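Missing here: one protein chain of the complex. Every other protein chain is in place.
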Amino acid sequence: MTVLSKFLSLETQGNGEIVNITDRLTEIFAETGLQNGILTVFVAGSTGAITTVEFEPGLVNDLKDLWEHIASSSDVYQHDRAWGDGNGHSHIRASLVGPSLTIPFVRGKLTLGTWQQVVFIEFDVHPRSRELVLQFMGEA
Amino acid sequence: MTVLSKFLSLETQGNGEIVNITDRLTEIFAETGLQNGILTVFVAGSTGAITTVEFEPGLVNDLKDLWEHIASSSDVYQHDRAWGDGNGHSHIRASLVGPSLTIPFVRGKLTLGTWQQVVFIEFDVHPRSRELVLQFMGEA
Partner (left out) sequence: MTVLSKFLSLETQGNGEIVNITDRLTEIFAETGLQNGILTVFVAGSTGAITTVEFEPGLVNDLKDLWEHIASSSDVYQHDRAWGDGNGHSHIRASLVGPSLTIPFVRGKLTLGTWQQVVFIEFDVHPRSRELVLQFMGEA
């Protein structure tokens, strides 16, 4: 059983941008040579989140509508009153979706569905440099 | 330390059906003989999700009301305009709840609460055959 720590760097644009990281995860996973185990994808930060979605332009826009419906960017947040950085809604949305996702891999393949992509959501209000943690645990 | 990959097949009815999979997880876990570690339950697909709930008819209906409140099945989704499969709300809800759950087990028992059940939620709009991934990692 092995632990392998990898990192995935992203330059994001902000404002609910949804970044499809599936191909990069698949490439980094292939390089590990692991066969069976789990991959934990983790966002070190409180204004970004990880989930899966069928990545196509319609759903990308539908998800943005969802965030506005749940935690509107035009509402007044106490975080913004205190800190003035205008990203209260970003924090709230990120806490709801969550910063971690654990994906099993079996016989050398991530067990994602055919139309299921892993996405990082940049909820912050301006471009950010992100470094996601990819923790692989398993056997070769 | 061992990795054991198991699969749980489900025939679902669709439309937000909530399936209690706790007893089947417990049975499959008992067969592994593992004592301490973690179980990752993963949905390979983008219209189903995993979480826990006290599984009783009142809450099952309350959860369905929640989904209608957050992402109504009668709203217009861009996904449906483009693809015509009428399950835009299914995708949105599944992304919000998430496809993975990790449950520790200690001294041969899953650490679930007395009234806490593990549920698969079939957000898709028609019956589906599902195969959940159960990745057990731990020691005997």
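Note that the chains take the letters A and B in the order they are written out, and that residue 1 is the start of every chain.
In this text, a contact is a pair of C-beta atoms (placed from the backbone, for glycine too) under 8 Å apart; a residue touches a chain by one contact, two chains touch by 3 or more.
This one's a predicted model, so the numbers in the text were calculated from it and none came from an experiment.
Shown as candidates are A:S9, A:Q78 or A:S129; the residue that touches the absent chain is A:Q78. Here the missing chain is touched by one residue of B:L10, B:I28, B:I103 or B:V125, and it is B:I103. On the side of chain A, touch with the chain left out of the figure occurs at residues 1, 3, 5, 40, 42-46, 70-71, 77-83, 88, 91-92, 94-96, 98-100, 102, 133, 135, 137. Contact residues of chain B toward the unshown chain are 1, 36-38, 51-54, 56-59, 61-63, 66, 69-70, 96-98, 101-104, 106, 111-113, 115-117, 137-139.
Throughout what follows, only the chains that are shown with their structure count from here on.
Chain A and chain B have CA centres that are 19 Å apart.
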